[in-house]
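One structure below.
Omission of a single protein chain aside, the complex is shown with its protein chains in their original locations.
For chain A:
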Amino acid sequence: MLVLGIETSCDETGIALYDTRRRLLGHALYSQVDMHRDYGGVVPELASRDHIRRVLPLVAQVLEQTNISLEAIDAIAYTQGPGLAGALLTGASIGNALAFARNIPVLNIHHLEGHLLSPLLSDPAPDFPFVALLVSGGHTQLMHVKGIGQYKLLGETVDDAAGEAFDKTAKLLGLDYPGGKLLADLATQGQPGRFRLPRPMLNSNDLNFSFSGLKTAAALLINKHKQKASTQTRADIALAFEDAVTDVLVKKSITALKITRLQQLVVAGGVGANSRLRQKLQHHLAGTGIVVFFPELEFCTDNGAMIALAGALRLQQLNEKPPGSDGSFTIKARWNLEDL
């Protein structure tokens, strides 16, 4: 079965075609990050205005690149939430109208379910059940994933998301928006051990995270050196920050694996692209028999492939094909993954 996926929850327009037998057939992505950079962050109204210009041209591009006609598509999967309301509504309107006009079913996908399942796009892919560490600009969660739609929250951040802490600290270091990746690049020049930042909640007896105190400590450190902050000093601070965040993420993930006695860890979301995090996890899990899975770099951040995949897996799980869409739709700007 062939599923067209549409992602428009924030500042990326993603379109993809996924087939339950032949897997990912094609995908296209447009990132608005350059547009929002001048504003220092995502402007919701501008994001929506851009999505409505991009969705159909990207759909046309994916159909052409895969040489598949719209008539061959069996269902449409779109991101119903969570995310920016106006941005979600844009993808929802186009996706639902397409499904209505072709009389095919529509699948309402949870954005984070897409992220959780994104390592299934790779080879080798994990099997259910697994522990998922979801780290993005908006979320930091540990999940016990038993199967499609069976997600149990093990722990999450009590304040800032890890990606958000990366971005805010990067800004204080004078880096462009979104600075997570740039901070990581700067940290590669850093001298280990020159600074040490706190690792909040490292030894709390739960699987929750906190990053706002760490961000404040980094801000104090940056201010202290402001006058004479050489590139080297900035790199050293970046490294100390990255070290602290990744230490906490690694420790809590390992604890989650111990508690659940599971043998597979899946890392998803934008911060999953961070190489220090990847190296540390590989290093700590070497020899334990636990395997860690990362999505391909291009599927770490928002994309249409993970939405098409989630739709296809949901469709496959149903006993019979659902009826064609009646065209009525709503979005869910706030939506708890456990409510699925």
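In the analysis below, a residue touches a chain if its C-beta (ideal position, glycine included) is under 8 Å from a C-beta of that chain, and two chains touch if they have at least 3 such contacts; residues count from 1.
As a working rule, contacts and distances are computed from a predicted model.
Participant: Write down which listed name, "Cytochrome c556", "Acetolactate synthase small subunit", "tRNA threonylcarbamoyladenosine biosynthesis protein TsaB" or "(2Fe-2S)-binding protein", is the UniProt protein name of the chain that is not shown.
Facilitator: Options "Cytochrome c556", "Acetolactate synthase small subunit", "tRNA threonylcarbamoyladenosine biosynthesis protein TsaB" or "(2Fe-2S)-binding protein" considered; the missing chain's recorded name is "tRNA threonylcarbamoyladenosine biosynthesis protein TsaB".
Participant: Taking the entire complex into account, which one of A:Val33, A:Ile68, A:Ala97 or A:Ile254 touches the absent chain?
Facilitator: Of all options in A:Val33, A:Ile68, A:Ala97 or A:Ile254, contact with the hidden chain holds for A:Ala97.
Participant: Could you pull out which residues of chain A are in touch with the chain that's been left out?
Facilitator: Against the left-out chain, chain A lists 38-40, 43, 45-46, 48-49, 52-53, 55-57, 59-60, 70, 85-86, 89-98, 100-102, 325-331.
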